[in-house]
Structures are given as C-alpha cells and as structure tokens.
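All protein chains of the complex are present and in place, except for one that has been dropped.
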Amino acid sequence: MSLAALKPIIRKHSEIGIFLVAVFLVLFFVATSEGRWNNAYNISTILQVTATLGLMTLGVALVIGTGEIDISVGSTFGMAALIYLFLAVRVDPAMAAFAAVAAGAAIGAFNGLLVTRTGTPSLIVTLGSLMIFRGLAIALTSGFAFSVPYKDRGALSYFILGGDNLFRIGTFPGVNTGFLWLIAGLVILSIALKLMPFGNHLLAAGGSAASAHSRGVRVDRVKLRAFIICGVLAGLAGVLEAGKLGSADGSMGRMMELQATASCVLGGCLLAGGRISLVGALMGTFVLSSIQSYLVVRAIPPQWFIVLLGLIVVLAALGDRKLRQWALKR
Amino acid sequence: MQVAKKVAAATLLATVAMTGAAMAQEENYRFVMVSHIGSNDANMGWLTESLKTFEEKYPNVKTEYISTNNYSVQEHVRLLEQAIATNPDGIAVPIVDSDAFEGPLRRAIEAGIPVVAFNIPDGRPEGERIPYLTYVGGDEYLTGLHLGQYALAQAEAGNIPAPTGVVCASHDAAHQGLKARCAGMNAAMEGTGAKFEELFIGAEPAAARNTLQSFLQANPDTNYIFTVAGWSSPWAWDVANDMGLSPDVDNEGVTILTVDEAPVSIEGIRAGHLLAANSQGFWLQGYAPMEWLYWNKTLGYEPKADILTGPVIINAENADKWAELVRSVFGDEEYDNQNTW
Amino acid sequence: MPDAKPLIQVKNLNLYFGNFHALKNVSVDFHAGELVGLVGDNGAGKTTLIRVLCGIHKPTDGEVYFDGKLVKEFHPKLAIDQGIETIQQSVGLCDNLSIARNFYLGREPVRKVLGIPLLDFAKMRGEATKVIRAFGLRDNVSADDEVERLSGGERQSVKIGRAVEFKNRVVIMDEPTNHLSVREREHVNELALQLRNQGLLVIYITHDIFQVHKLADRIVIMENGEKIEDASTDKMSAEALEEVIRQGGRVVEKMES
Partner (left out) sequence: MTFLRQLAKSAGFGSVVGVGVMLIAFTLIDFSGWWTARTLSNVIHFTSILGLIAIGQALVIISKEIDLSVGSVYGLAGIAFITLEPSLGVPGSMAAALAIAALCGLAQGILVVWGGLPSMIVTLGGLFTFRGVIYVWTGGSVRNFSTDAREHWLTRLFGGEFLGFENALLWMLLMLAVLSVVLKLTRFGNHLLATGGSAESAESRGVRIDRVKIATFVICSLMAGFAGIITLADRPQTHVTIGDLLELEAISAAVIGGCLLSGGRGSLIGAVLGAFIVTSFRYELIALGAPSSWFITFVGIVLIVAVIFNQKLARWAGHNV
C-alpha cells in the first residue's frame, strides 16, 4: 500500500494524526526506557492519570465542538474534589460524589448561562470562573482539612469512585476504577454524538451557529448543555482523583485545564468548533500523560521537565497539523 | 483481592531475591528521591549536591532526583507512582500528606521496595503510620514554633521589640509544609496578645512586594514578618525598608525571621537584616536516607528511631560558622551567587 | 478598441483545493480598454478565477502573464501594487475601522512629523468624504464613521469609489450591483463604462447575463471550473448566451462535435 492511499483515511478521520504520533511515541519510549516505561505498573499509572484527565477532556471536547471553550475545568475539578472529600467523611461517599458532581454541573451552568445570555466570549467567562473557584478552593483549604484516612476507605462506594484498582492479576496492578468511568463516559457520549440528534445539533452549532439556528436548532440551549456536561465530567474527574488520593489541597486540578485543551487540539478538535473527535481527544490525553511519565521514569531533572513538556506539546501539535495538511494535498 | 495481593508480593519478592542471588556482591542499586522541592526552590541544590556526594562514595549506586515544580499533592502522588513503576531499589519521599501517600507507599513496601521518609514525617502515632524504614529530617511545625520562641526570648532580653502583629508570608497557599510552619509560628505567638495573620504573597517577586506592602500599610501594627522561604526574606526587608519601618535587627520597627540554611538566609543574618533562620539539615536529609537505604539493602539494617536533623536555630552568633559550612558544600562561587542581598 | 497584446493572459490554469478541482485548464485573455463580463452559476469558478488574478489564491499549475511578464509570486499586495483592484462581495472592508481608514487600507498616505511617518488624516478624510458624497451615502455619514454603520449598498459604493479613486489598470468587480438600489445600480454600471473608456480593463462578474450584455465588449462563461464560452457581444445575443448557460457545457460540446 502506498503512502498516498493513506491520505483519504487521514482526511476523513482527524484523529489519525494523534494515533500515529502516539504509536511513534510509544515505540520510542519502549526502545529507550529499558523497560522502565513499558511495564505493567507504569501502564496502570498512565491509565489512571488518563482516566481523570480524560473525563475532563471529553467535556472540554464537547464544548469545543460548539465553538466555545471551557478553561475553568481545572478549578471545577478542584472544587468537586474538595466537596467530595468534605462530605464523604461527614455524610456518605455516594451522596458526597453526587453533591460534588452537582456542583460541577452548577459551575458548568454558570459558565453556560453567562456565555449564552450575555454573548460574552467563553474564554473570558471561563477564565473568570477559573480564578473565582481556584481562589475559593485555596480559601477553603486554609480553614478545613480535606482528607479521608487510608484505612477508612474500605467501603464499596470508595472503591467504585477511583479508590482502588480492578483486575489485579499476578504482578499486574490492575486498572483504577476511574478508568471504567472513562470508558462509560466515552461510550455514552459517542452514542449521543454519533447516533442522537443532540450530536448533530452540537456540531451544527459549532460549525455554523447561524445555519443551525435557521434550521430550528436552539443554539443557546445546545451550548448550555455542553457546558453543563463539561462541568459534570470535570466534577466526576475531581471525585475520582480525590477518591484515589483520599486527600486534596487547594491546588487540585491546577493546570489541568490547559492539558485538557491541549489534548483536544492534539486529538484533532478544531478550536473554531464543528469538528471534534472524542477518541482522538482521549488519545491526546494518553499522549500527554505518557510523555509526562516517560520524563519521570527516565529521571529527567525537574528543571528540564517543563522545557521538554512545552516543546513536545508544540511539536506534537505541529506534527499533527502538517500531517493533515499533507493529507489534504492532492 | 487480598490473596491476589499477597501472591503478587510474594512473586515479586521471589524475583527480587533470585536476581539478588544471581548477581553476587557487586550489586548495582538505584535509589529514587521523589521530592516536593522543585527547581523553583534553591533548597533543591542541597539535596542534589548530597546525592552527588553519595554517588561518589558508592559508585555502584545510582541516585535519581525527581520533583514537582509547582507543588500539588496530586502531582506528587503521580510522580511517586511513576517512580515506583520503575521498580527502584529504594525510595526516599517526604510524607506531605499521609492520607494520600499511604496507598502507593504501602503497595511499594509490600512489593519489597524499602522506603525512607525525609523532610516531612507521617505525623500519626507509631502503630498507625506508614511502615517506612525511618524518617530523616526536621519538622515543619517545630520550625515555626522554635523560631517564634527564639524571637520571644530575644524580645524578653530587650534585643528586639515585643510582638504586636505577626505576619507569616507564604508563597504557596496550597503547600501543606508551609502551612505547618505558619501554624508553628502562630502557636508560639499565642498568649503574647499579638495579632497573627497568614498572608499569601505569591511567588512572583514584584507581585509579592506589592502584596506585602499593601498588607503592611493596612496593618501598621505588624512588627514581625516570618517569610517561609529564605529567598523571599530580602523582599520583605526591602519593602519594610522602603516604608521606613527599620527592618534590621534592633530594638525598633520591624523584625524579620526566615527559614533554611541557604546562603541568602545566612548572609541576611550576618548583615544584621534578619533575626534568625533555622536549619533542617538539608544536606543530611539528602544524604542520610540514601545511606540508610544502602545499609538496608546490603546489610538489612533498620534504624530503631527517627533521625531528626533539625530544626536548629541559625542566629547572629553561629551564622559565621554556618557560612563556612555551607561554603564548603556549595563552593564559593555558587554560595555568592545564591546570596541575593 | 482593445490592444492587440493582452494585458492579462491566463494559460492552462489549474487550481485544486485539496481534492477539489476548482479551475480546470482555463485559458483566457483580457485586454486593456475592454469590459469583459464573466458569467456563470454559483460554483462555476468565476470568483476563484478572479481570486487568482488578485493574488489571493496561488494556482496549482499553469501560467498567468501580466503585461507580458510571467507572474511568479501571488499575493494581494503585489496585485494591488500592479494596479489590479478588486471589488468583492463580502470582503474588502473592516467593520471596526472608519471609512477613511478602510479607504486607504494597504496604501495609507503618510506625513512625516518630526521624521516619524504618521497617517495623513487630512488627506484620508478629504478624499474619502469626496467619494462618499459623490456616491450618495446618507448625509449624516461621515468619513470618520465606522463601516459597521453602513448599509450593504453603501458598503459597495465605498468599495467601488475606492477602486475608482486609485488610478488602476484593472478593476475587477465581483457582483458589484448586489444589494444595490436601482439608482445605485445604474450609477455603478455607468462608472464601469467610464472606467473602460478611460482605457482600463474592467472584469465584471455577475449572474445577470442581460445586464452585463448591455455593458460588456465580450462575455466569458464559466461552468464547473471550465471556460465554456468566450464571445464578443457583437457576435452573440444575450439570449443565445443565456441558452449556453442553461445547457451548461453540453451545448458547446454539441457545437464542437
């Protein structure tokens, strides 16, 4: 098969780029890490990180699909983690999780309403709520402790909410239950996006809001819904992370909004809206967390860490872009 | 699940034992330090220096230093898990948050990786805490407490004014260790009637100065400033000096306290700008855990008690000696570079 | 009468957008002092062709000669510098800028103040005001008003006025009379003829074969990215040309076979 035969496939599936980048990186990591990267324990860790960041990324991808952006998810994640831990010891983990996710939905609704009712750019609105809820999280953590002792985390509800791993076989440490939530999220959203009117409306709203509106799509409602779903997913991710750690500080989720946005772009979502790929976005998450873990297991000194992270993000975006340009050429 | 865990641990132990037997005496080891002190903190230099010295002494040991740059528990646990994934021969880690670290550390210990805690211990009673080999380090809470008590003694002796208002200036509002320092200071100041406040100044120098100056203007009764990082003490001095608050160590105006045996802290004390700092024995905190890991690996040693490396107060009397000591570790050039006064 | 040597010569031009073959082997000549009507349905390639001529698109292959010289670099700036002015349907004016600023966008006059080249607002305002008055914009519109205040017709008038104002060699008008009132439309058409009579090449793009037939010296018809007809208005009537468009390329094929 010649290289040119790949072109139509790459053109049609915007996520192919990130898949190729991922394959390339995985081969590179395996070849250069002397088995330190490609072992069961590390893969399990990467999957755990991918689970929480991935859930957040799915939500961000939906919002990007409508042509908006949500960079408040890092703080939503943090708030949800704090609420969950606060209530889990006082009330009940399941109720706590519900409350935390509801708080995520509320933050999403707050963003969505401001964006749709006032016509304010979502970047600014969500930048504002990013700061509002980060400040709130820090203020809360200076007054209260947010943790559940390890030995008290035996109950089933803790286990289900990211508390431990499933499928331990031999030396394989298993996969965090958070990863199952991610799979569930991916399946549900993929069905909604591909097989239900909601998906059509969502992409239409992002592709051409005016045309969608003229065909009777309530663009505002679609956008609001996307923001709420995004808040819910970020909240759920926060719950799962808190469930795993059993403890949280005011910096929970810091910078994750940037990683989630970068994942979406790497995964072939157009920031202008109208074209997203959930699988691609998740692959972007996987690539980012793989890179991070590679830098750790190779014991890259911390000062080099962020240089490389910054360069790789830009290079991966550039590589993906060039690949698609190549595919678009005759 | 428990059975599976045990089987896993046993298999791992067996593998470790077998490979150990196969490899005779010139065994090569790899120890990883998973730190919370990142490249934005000059104290990282102490730890990496001591690891270097350790490697020179034990050429068959490779040490690795990984850390977060902006501290967060979430990031730190991720680093820890990924460090465990490389199946090292030993791990040194500060127990910043025992609830969050317990799970991964217990798994590592069960898998036969010896763990030494450094800098921050698991504060719980003996039976409940994470079963690490030992703890090497100071105590963040005691750091604040001892410094506060030292300042009160100096005030009693008439060398500095009695406290009327105390501010604990922290550059990272989410950092548990820094909060513990502030809490220690708060405890020391209780009963003096002085107002105590924790101020989040941020790590950005210009913004930090702006914040601190705003605070001092709005709270003119503040006369003790405790900066929880050595490198932010010159900023505090500078701001107070600009405002005519006489920040040097004397019987009037503002008095500044800081932490660390960093050149900037020591030189500030020697110049009479700072009342005191404290040493946690950072160099030892890097070196000693490696030594214990090595002895544990080769001889099966297990220390019977925690090894406290601090806090020790650094003041005008002993600052010269400290300067000499620190110069001998870092070398003159690096020492002078780190002296930002 | 047109010169013997074409001012713009397009030879075997092809343009692809990705896989889409937008222009298929197009060859056409344009002469100075000629008013050419470029006619065709939506998607026929007329706008694409003129976007090549004004430097927005670079052809995939084929040659364009301007004034006998092969064009090697395609950029709007170069086209404008050569004296090719384009009036497009939706682009050309920035909503956020004043009429005067838009008028001179890309070739702002400057006046040195203390050696610093600053915009010559007196000139920009003066010229722009003259033109918008001549084109009958509302009296309460001034040259300092932002373009977002203008109606569709007014915007078109500003663009045409701008094309008239700068003494160009080629004026390309892309649907210039859309959104215009009847009076404005006549005015624009008069201007097109006037430009032609001054010796300029005017390329007039429209759907309306009957309107352009009255003005043009020659009609070029495009369909599906191909040129399917190129005839002088003396030779073919508007009705005959309309029939060509209605049948698409098929009529031509029949005639050739």
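We call the chains A, B and C, going by the order they appear; numbering starts again at 1 in every chain.
The rule is simple: a residue touches a chain if its C-beta (ideal position, glycine included) is under 8 Å from a C-beta of that chain, and two chains touch if they have at least 3 such contacts.
All values reported here derive from a predicted model rather than from experimental measurement.
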* Structure fact -> For the full complex, contacts between the hidden chain and the displayed ones involve A, B, C
* Structure fact -> Out of A:25, A:40, A:89 or A:127, the sole contact with the unshown chain comes from A:127
* **Contact partner of the left-out chain, one of C:70, C:91 or C:122** => C:91
* Asked: Hey, which of B:156, B:204 or B:250 is the one touching the hidden chain?
  -> B:204
* Options A:67, A:250 or A:280, residue touching the unrepresented chain -> A:250
* What residue numbers in subunit C mark contact with the hidden partner chain? -> 54, 56, 75-81, 86, 88, 91-97, 101-102, 104-108, 110, 116-119, 121, 146, 148-149
* Structure fact -> Residues on subunit A facing the left-out chain by the touch rule are 114, 118-121, 123-125, 127-136, 138-139, 142, 250, 258, 261-262, 265, 271, 302-311, 313-314, 317-318, 321, 325
* For subunit B, enumerate the residues touching the unshown chain of the complex. => 39-42, 44-45, 69, 171, 173, 198-207, 209-211, 213-215, 217-218, 231-232, 234-235, 238, 243, 262, 264, 336-341
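Here is the rule we use: only the chains that are shown with their structure count from here on.
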* **Innermost chain, taking as reference the mean of every protein Cα atom displayed** => A
* Structure fact -> Here the gap between subunit A and subunit C, centre to centre from mean Cα coordinates and rounded to Å, is 49
* Round to the nearest whole Å and give the separation of the Cα centres of subunit A and subunit B. => 33
* Structure fact -> Per the C-alpha centroid definition, the whole-Å distance linking subunit B and subunit C comes out as 72
* Structure fact -> In their shared complex, subunit A is touched by residues of subunit B numbered 1, 4-5, 7-8, 11-12, 32, 38-39, 44, 64-74, 77-79, 81-87, 97-100, 102-103, 106-107, 128, 173-176, 179, 198, 200
* Which subunit A residues qualify as touching subunit B in the complex? -> 36, 39, 41-42, 44-45, 48-49, 138, 141-142, 147-151, 164, 168-171, 173, 241, 244-255, 292-293, 296-297, 299-303, 305-306
